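Of the protein chains in this complex, one is absent; all others appear in place.
Naming follows writing order (A, B and C), and every chain is counted from residue 1.
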Amino acid sequence: MSGNGFGHLFRFTTFGESHGPAIGCVVEGVPPRIGLTEADIQFWLDRRRPGQSRFTTQRREPDSIRILSGVFEGLTTGTPIGLLIENVDTRSKDYDDIKDKFRPGHADYTYWKKYGIRDYRGGGRSSARETALRVAAGAIARKILGDSIRIRGALVQMGPHRIDRAAWDWDAVEDNPFWCPDRKTAQNWEGYLDGLRKDGSSIGAVVEIVAEGVPAGLGAPVYNKLDADLAGAMMGINAVKSVEIGAGLRAAELRGEENADEMRMNEDGSVRFLSNNAGGVLGGISTGQDIVVRFAVKPTSSILIPRKTVSVGGKDSDILTKGRHDPCVGIRAVPIGEAMMACVLADHVMRQRAQCG
Amino acid sequence: MSGNGFGHLFRFTTFGESHGPAIGCVVEGVPPRIGLTEADIQFWLDRRRPGQSRFTTQRREPDSIRILSGVFEGLTTGTPIGLLIENVDTRSKDYDDIKDKFRPGHADYTYWKKYGIRDYRGGGRSSARETALRVAAGAIARKILGDSIRIRGALVQMGPHRIDRAAWDWDAVEDNPFWCPDRKTAQNWEGYLDGLRKDGSSIGAVVEIVAEGVPAGLGAPVYNKLDADLAGAMMGINAVKSVEIGAGLRAAELRGEENADEMRMNEDGSVRFLSNNAGGVLGGISTGQDIVVRFAVKPTSSILIPRKTVSVGGKDSDILTKGRHDPCVGIRAVPIGEAMMACVLADHVMRQRAQCG
Amino acid sequence: MSGNGFGHLFRFTTFGESHGPAIGCVVEGVPPRIGLTEADIQFWLDRRRPGQSRFTTQRREPDSIRILSGVFEGLTTGTPIGLLIENVDTRSKDYDDIKDKFRPGHADYTYWKKYGIRDYRGGGRSSARETALRVAAGAIARKILGDSIRIRGALVQMGPHRIDRAAWDWDAVEDNPFWCPDRKTAQNWEGYLDGLRKDGSSIGAVVEIVAEGVPAGLGAPVYNKLDADLAGAMMGINAVKSVEIGAGLRAAELRGEENADEMRMNEDGSVRFLSNNAGGVLGGISTGQDIVVRFAVKPTSSILIPRKTVSVGGKDSDILTKGRHDPCVGIRAVPIGEAMMACVLADHVMRQRAQCG
Partner (left out) sequence: MSGNGFGHLFRFTTFGESHGPAIGCVVEGVPPRIGLTEADIQFWLDRRRPGQSRFTTQRREPDSIRILSGVFEGLTTGTPIGLLIENVDTRSKDYDDIKDKFRPGHADYTYWKKYGIRDYRGGGRSSARETALRVAAGAIARKILGDSIRIRGALVQMGPHRIDRAAWDWDAVEDNPFWCPDRKTAQNWEGYLDGLRKDGSSIGAVVEIVAEGVPAGLGAPVYNKLDADLAGAMMGINAVKSVEIGAGLRAAELRGEENADEMRMNEDGSVRFLSNNAGGVLGGISTGQDIVVRFAVKPTSSILIPRKTVSVGGKDSDILTKGRHDPCVGIRAVPIGEAMMACVLADHVMRQRAQCG
C-alpha cells in the first residue's frame, strides 16, 4: 500500500536507488517446489542490461543477481525470495552539473515537491535502474506460469516509423538491437537512431507485448479487471504515456459490427474467435486468445540540447544533461513490459485458483 | 483484494447486478465532519443517468440514492458510508432471446469460463449499471477534494470525427447531449449518430478528463504512480480499450526537446511549465499542472445487426440484441471518467498527507 | 485498509450504525456455485439475536437478512454478496440522558477524540449491533468450509465461576441460555446472573471456540500466522480483552517437556498428537488438531450503578445508563466468536489453495 510493491498473491516489493550500494526486492507468494536458480533470473536480466549496443546507455552494470532466501536445494520453498543486485558503476560526479537544477521531463521537480528531498544522484528512486528488479520478479513469474504460457515483446514503432505488421517475424526480434519484429524496418531504424544520437536528441517508441496460451477466465468483472491491472502495470513503467489493449485507441473509430470478435465452434468443442480486437480480454476476463498490450514510451529527457529550467534556489536557468543515456529508452522497455505481463498473469492465475479452484 | 473495490485510504466496495433487487456500495476512509447529503450525490448520478436523450439507452432508472450510514446530522462521521440504489426497470424478458447465446464483444463468454455461471440478465455483474456506484463514490471524493480541485470531462472524438481543440469551450459541454466541448462538432455528431442508430449499429469514442488545481507532490515514484493508478482506474471502466496521459500515444513520435516541458519561475516564486506534454504527471508524481487523461471507449456490441456466435450448449449460432442500448456508450463514460479521477485523487491526497504531513 | 473490512481473499466490509436506517455488508471472494439462501444466514443470526432470554438485552430486532446480490437461482455467482438488515427498534430517546456525557468503559470518549463527532445514539459505529454482520459473513464462510470443518463455541467462565471441563458436553450448549457446555454450572449461573441483574450490575466472561476437522497446513510462518489472524479477529470483537490459543496464558507456567505436544504414527499412516497444548497451531500453521481459541469479554459498562464521568462540555458529572443492556455480554459473544473463526479459516483455506494448489 505504500507504493513500492506490485501484485497481490504473487507480490514483489523493491528497494534501492540508482546510486546507492545496492538494489533488491522481496518476491512473495511463490508456490513451493518450483525449480529456480540464479541463472534462471540472470538470463532475463542480461536481456535488459544496458550497454549492449551503441543504442543504449553506456552505463556498465553487470547486474549480477543473488538469491538470498526462499530457495533450498534448487527448489522454491514457498517463503519469500530475497534478491539483491549490487550497484557497481555509479559515477555520481556525472551529476554534479545538474545537482541544483531540475531536469525538464524528469521526476526531479515532483520528487522534490513531494518529499522535500533533492536526490540528484541519477534520479534516486525514480531511476529506471529499479526496473532490473521487475525483470527479476518477472523471471520468477514465468516459472510460475510454466511453459504453456509464452510472453514476448517487440518494438513496433520508433518515432513516426511503424513496422510493417505483415512482415512480423518473432525470430527477427532477437537479431537486431531494437527487438524489432520486422527485419527491414529494423535496418531503417539504425540510420534513423544514429542521426538522433549525433544530434544529442532522443525519440519515443511503441512497445507491444503478447502473451500466448493464457487460459480463459483470468481477471475479474469489475475492479482488478485483467486489462485494468495490465494498464496499471504498463503505465507504471518509467516514461510510459499510453496503454492500449487489442484494438486500443483504434476501437474509437470502429462500428459495433467491426469491433466485436465473432465466435465459432471448433471441431474439438473449443471456441474460436474470428478476430482479436479485444486483445484477449472481454469484461475484464481473459478469453483464451492472445493477450495483446501496447504502450507508448516518451523520449528520454536527458539530452545534449540545452533546455529551459529552474534551479532548486528558484532561478531561471538552462540545462543540458551530459550523463550516459539512451537515445530511445523504448528499446529497453521491451523486456520490462514482458516482465510486468508475466507478473500480472502469475498473480491472476493464483487468484483464480484461490476463488474458483 | 477480491476485485470489487477501488482505492486504499479512500476506498469504495460495490455490489449488485444489473437485474437484481438493488446495487450498492460502501465508501470508507472519508474524513469526518464534511457536509454531505443525498442531493450532493444525486446531482452527479443524474448526469450519468441514461434515457435523457435519444442518444442513450432508454432504460429508465431513477437511480435514487439512499445514504444508509456514515452521515449524522448532515456531516460525515468518519465511518463507512453505505449507499443503496434500488433497481426499478429490470425487464429480464428482454434477455430471453439471448439466454443461451454468448453476445460477441460482451463478457458473457469469459464470465461463464471464469465462474461456470451464465447470468444472462443484462450481463449480471459485468453490466455498466455498476458504474452508477462509481459516480456516487466520485461525488463523495469531490467533497474530500474541495472546491480548489475541479474535475471536468468531455467527449473529444466520436468514431473518426475529432473535435477542433482550438474551439474548446467548457461551457459548451453542458449544452449538447454528447458532453462535446466544441459546439460545431456537436452539431455534426447529431446527424452522424442518428445515422448509426438507424443502422442498428454503434460507434466508439474518446473521452478526456481534466483535473485542475491539483497540487504538486501527489503520487509515488515507483508503483502506485499517480498515472499508473489513473490508467488502472480508467481501463477498469466498462468498454475502455486505451488510456493516455498528456501527449499519450503521440509521445512516441516526439523528440526529447519537443516532449520535455520546460520550466520558468513566476514572479511570485512559483514555477510554471511552458507546455503540458506530461499531462501533469512526471515520474508518477503530480507537477501542479492540469492532470489530463484520455481514454478510448469501444462501440457497444449490443447491436441490431446479426453476428456470428456460439451457444452455451456448443452450437454455432447467430445473434442480434434487441434490448435497450446506447449507439455510443462513450457518451455515458464521461461522468464515470470524472468520478474515477476524483476517486484516485482523493485517495492520493490522503496518502500524501499520511506520509508527508 | 480503512478499517471496516476483514479478510483478504474471503473478505467482508460492513457499514451501518446502531440507530441508522440499516446495517449491511459486502462479502467478496466467495467461490461460485455454492448453494446459499437467506435462510442459511438467518439460522445463525437467530442464534445471536438478543432478547431471547432474560439474560440478554431486551432490544427486539428481528434482524431479517436480505441478500441483494451475488446469488442467482440459489447458487453463489462468485461476485460480491450484498447483505442488508433494516434497523427496527431504534429508540434513540433512551439515549437522551447521556447525550452530553461520556459513558465510562465505552467508546464514547475515544470516538469523539478521534473523529470530533459525538454520535450518542447507542454508540454509533461502536455498537455491538455491527456484529450481526459478522455472524452473517460467518454463515457464508461456513458454506465455503463445508461440512468437514465444524465450528462450535461455548461460555466456559462467568465472572469467577469456571465450568468443570470434565463435564463438557456439546449437546448441553443448546439447552441453556448461556451456551454453557456443563449443565450443572449452567444452573448455578442462572442464580448468579439474576443476582447481578437485580444489582443493576454486569459481569465478564470467557468464551471458547473450537474448530474441528481443519486440515494441517493452513496459515503462514511469519506474519498472517493462523494464530495471529485469529488473535486479531477475536480481539476485534467488542469488549474482548484477551485471546489465548491452546494452553494460552498457562503456557507461561509450563516446562518444555510439559508443553510440546508429542507425536505418534497412527496405523493408517497419519500422525496423531498426544496432547493439544498448541491449540492446533504450530509456527503459525495448523497441525490438523482442533483449533482452540479462548477470549475474555469484559462486563458491559452500561449499568444502573452511578459512575463518575465528564461531559462533552468539560464538566465533572455522574452517569447511570438506563437503556436495555446485557448483564453478561460474553453470552452473546459466543456466536460472534464462531463466526470470526469461520471467516479466518475460509480466508486461509483460499490462501492455501492459491499458493500451494
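In this section, a contact is a pair of C-beta atoms (placed from the backbone, for glycine too) under 8 Å apart; a residue touches a chain by one contact, two chains touch by 3 or more.
Remember, predicted model here, so these are calculated numbers, not experimental data.
A.B. asks: From the list A:D119, A:D182 or A:D326, which touches the chain that is not on show?
C.D. replies: Once the missing chain is taken into account, the touching residue is A:D119.
A.B. asks: Which residue among B:R49, B:K225 or B:R351 touches the omitted chain?
C.D. replies: B:R351
A.B. asks: Just to verify: which one of C:I98, C:I140 or C:V243 makes contact with the chain not shown?
C.D. replies: C:V243
A.B. asks: Going by the contact rule already stated, which one of C:G138, C:P181 or C:P299 would touch the omitted chain in the full complex?
C.D. replies: Counting the whole complex, the residue in contact with the absent chain is C:P299.
A.B. asks: Of C:E73, C:D147, C:E174 or C:E253, which one is in contact with the hidden chain?
C.D. replies: C:E253
A.B. asks: Just the residue numbers, please: which parts of chain B touch the chain that's not shown?
C.D. replies: Missing-chain contacts on chain B: residues 1, 9, 29-32, 78-79, 221-222, 350-351, 353-357.
A.B. asks: Hey, which chain C residues sit against the chain that's not shown?
C.D. replies: Where chain C meets the chain not shown: residues 1-6, 8, 14, 102-107, 109-111, 113-116, 123-126, 130, 157-160, 196, 201-206, 216-225, 227-236, 238, 241-265, 269, 271, 274, 277-279, 281-288, 296-303, 305, 307-310, 314-316, 330, 351-352, 355-356.
A.B. asks: In the full complex, which bits of chain A touch the chain not displayed? Write them out.
C.D. replies: 1-5, 8-11, 13-17, 20-26, 28-29, 32-33, 66, 68-70, 72, 75, 77-82, 84, 114-117, 119, 121, 124-125
We adopt the following convention: only the chains that are shown with their structure count from here on.
A.B. asks: Approximately how many whole Å separate the CA-defined centres of chain B and chain C?
C.D. replies: Computed from C-alpha means, the inter-chain centre distance equals 39 Å.
A.B. asks: Chain A to chain C: how many Å between their CA centres?
C.D. replies: Inter-chain centre distance comes to 46 Å.
A.B. asks: Touching two or more other chains, which residues of chain B qualify?
C.D. replies: In chain B, 1-5, 8, 14, 114-116, 124-125 touch at least two other chains.
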